[in-house]
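Note that one protein chain of the assembly has been removed; the remaining protein chains are unaltered in position.
A and B are the chain letters, set down in written order, and residue numbers restart from 1 in every chain.
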Amino acid sequence: MLTACSSDASTGGGGDAAPVDASSCTNTIVNADAPLVSVWAWYPAFEAVVDEFNSTHDDVQVCWTNAGQGQEEYTKFSTTIEAGSGAPDVVMLETDQINSFALRDALVDLNGFGAADIEDDYTAGAWADVSAGDGVYAVPVDGGPMGLLYRQDILDQYGIAVPTTWDEFAAAAQQLKDAGAPGVLTNFPTNRDGAAFVQALLNQAGVEPFDYDLGESPTGLGVDIDTPDEVKVLTYWNDLVSKKLVANDDAFTPDANTKLVDGSYAMYVAAAWGPGYLQGLQGGSEGAQWRAAPLPQWDASDPKQVNWGGSAFAVTSQARDQELAAEVAKGIFGTEAAWKIGIEQGALFPLWKPILESDYFKDLEYPFFGGQQINSDVFLAAASGYEGFTYSPVQNYFYDQQAEQTASMARGEITPEEAATSIQDAVDSYATEQGFELK
Amino acid sequence: MAITLSTRPSGGAAQKRRQTPLDAAKRRGSEPGTTRSSRALTNLFLLALIVYFVTPLWWLIVASTKSEAGLFGGTGGALWFDQDFALGANLVELFTADNGLYLTWIGNSFLYALSGGIGSTVLAVLAGYGLAIYRFRGSRVFFAVLLGAVMVPLTALVIPTFVLLSEVHLTNTVWAVILPSLLNPFGVYLMRVYAFEAVPTELLEAGRMDGASELRLFFQVALPLLRPALVTVLLLSVVATWNNYFLPLVMVNDPKLLPVTVGLGQWLSLSRQGAAEAQVWNLVVTGALVSIIPLVISFLALQRYWRGGLSLGSLK
Partner (left out) sequence: MTSADTTLAAPPAPPRGAPRGAPRRVSAHARRQRWGWFFVAPFSAVFVLMLVVPLAYAFWLSLQTKTIAFGSTFTGLDNYVKAFTDPAFLEGVWLVTRFSLVLIPLQMLVSLVAALVLDALTSRFAAFARLMMFIPYAIPVVIGALMWGFLYSPQFGPGAQVFGLFGLDSPSFLAPDSIFGSLVNVVTWQWAGYYMIILFSALRGIDPTLYEAAKLDGAGAFQTAIRIKVPLISSSLVVILVFALIGTLQFFTEPQILRAVASGAISASYTPNIYAYSLAFSYSQFNYASAISFALGVVVFLFSYLFLFLTRKRNGVF
């Protein structure tokens, strides 16, 4: 089973890459003569999207593998970077990982491959998230603009109005408890998998934790976590948790899922991929009526839109043919047909403007939400108002620290102020140790 | 030494195969000092043990009969069945999901476990025999190094092994899983100890006097004597390779090459964070149940090797 090692004399080929073996693809190759580009991605319903691409291109074919989801894929990717071989040509990355991998010279700057041509096809926020300095390191695919999903039936039962500000939200939580409801208003997770969620909520109050510009100063990092805004948000949620008005369960666990389904949480502060997540759990159960509303704001007159999750396709530095790989990265989710599949079967939220701003998407009615047009009601405004977020190159360490400290806070062991300071100190010393200069 | 052996009169050895535990008990005479109440107590103790060890399995069986919605919001609670008995539907879905990927995973697990298990047992038997019988210079050092090697955490070796295998383009192939699993230091230890006890050098010397070569001595004299320990080591290494998780997780990307442990882990991650279609909690649970069946069956089949005593054949 030893595959022959050949190094391609192609444009910008990297590393000692073995040629892609068609039998290793999960999908079936349509045009056997065309060169193959290997892609790692875990999107739901992705095989149909790949088939769509392969049947409409005879100059290149996508060879797709699901190499794991989230951190699992990053672990594998990280290993191949260290070993210098084994990485795919195109890799799916969540936007919060881009800076980390770009810093390790694992990603190719797409400016040399026509990135400027497609910039207008994406929202400003989406484009900012894939850019680092002057470089563009990935093509946006889907996003996670945030909104509020709620159980209409529970709110009706207890006579609670949909909150539009966080003050109203806290009041609603209290109201729910006073009415003797068995559940709580929502969940505030403090585990590692909920860290990006908490980060987004903090961002909404004005917290900009990182100042980092890969192009200008790869070793300079600004860490601004211990701020009054941070303390304000942490205190807000800590109050709700300590008064038992919201739960403090780990996100993305069977337990949290059970509570989402049985109504223990009346609301779900979610990203635009939340509806898909809910639908997967419910399996069409009766009784629950979910609806969508905009995310509560701190200041109703000055709304701030935030994003949780979302991913992009990057070309890796080990790609054998970088130009071809770039074509694939831009092209897979660059058609209406692909997005129809992505939206209807994968419940993805598109960042590609031709679909995002189309009437089709705007007027889409979601049976799960009782026919509500959740995009035009909630998520479109959230997506267009989102301005982007600066992630650090030590994002994983930061998430772990934030999770540890907020969990400790939620257990009543430390105050929100102490939590904020601890996170700041931990990230400061870690960054310094790693050779960054603190701005 | 480590394993004590009994010598039975040669007549008994011939009858050994037809012995049942009942016969053994009769030959021993009744167990000294068992009274009715102490037997009741011990039976109660055994019952408690059974309940403790079986309950999670029971949960797994019950959970496999529930559909996805039933898992999260079903009637009957966690330890009893839902009103919807969905085992059949789950099984069908399990075997057809992703073009029969689950069956591929099971097949891979068999491949890795058998080749890794058998391979590592062969190496372990040879090495253990060599260490025990031939007290060659360096065998003590070798043995100490062996023991030391077991002490190194696997996490240290993952990246270097990956680099090594990627140099020869073996990552993401079956060899990336099989080659590292040929290593079984504990098996070598067991074989050495057992060979030391069970293979008398007088017998080997006698064979040498008769003109037999070392290899022939190994195959015809020693190997039959080593059989019980061989089966033990084989079973242990098959189980260990079947259980392998971390190594294939890092070495292999192609889902078609994953063993069932890693595959199920992947489905679990997908479910935890995936949207709509990707939630396959019911498949993870049902898949886990199905995946333990092969090993359970092998245990049942190889039970008799655990039962009878480990006894020496007679010396001529």
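Here, a contact is a pair of C-beta atoms (placed from the backbone, for glycine too) under 8 Å apart; a residue touches a chain by one contact, two chains touch by 3 or more.
Just so it is clear, the model here is predicted, and its values are computed rather than measured.
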Which of the visible chains would the unseen chain be in contact with across the whole complex? A, B
Can you tell me which of B:A124, B:L230 or B:L258 touches the chain that was removed from the display? B:A124
Would you mind spotting which of A:T258, A:S358, A:S376 or A:T390 touches the chain that isn't drawn? A:T258
Subunit A positions in touch with the non-displayed chain are 71, 74-75, 78-79, 82, 100, 103-104, 190-193, 218-219, 250, 252-255, 257-259, 264, 393-394, 396-397, 400, 403-404, 407, 410-411, 434-436
Touching residues on subunit B - with respect to the absent chain: 1-7, 21-22, 24-25, 27-29, 31-34, 38-39, 42-43, 45-47, 49-50, 52-54, 56-57, 59-60, 63, 71-72, 77-79, 122-124, 126-127, 129-131, 133-137, 139, 142, 146-161, 163-164, 179-180, 182-183, 185-186, 188-189, 193, 196, 200-202, 205, 208-211, 213-214, 218, 232, 239, 242-243, 245-246, 261, 264-265, 268, 272, 284-285, 288, 291-292, 295-296, 298-300, 303, 306-311
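In the analysis below, only the chains that are shown with their structure count from here on.
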Quick check on the complex: what are the subunit A residues that touch subunit B? 1-3, 5, 18, 24, 26, 40, 42, 44-45, 65-70, 72, 75-76, 79-80, 82-86, 193, 252-254, 257-258, 261-262, 273, 276-277, 279-285, 345-348
The answer for subunit B against subunit A in the complex is residues 67-69, 71-73, 98, 158-159, 162-163, 166, 168-175, 249-250, 253-256, 266, 269-279, 281
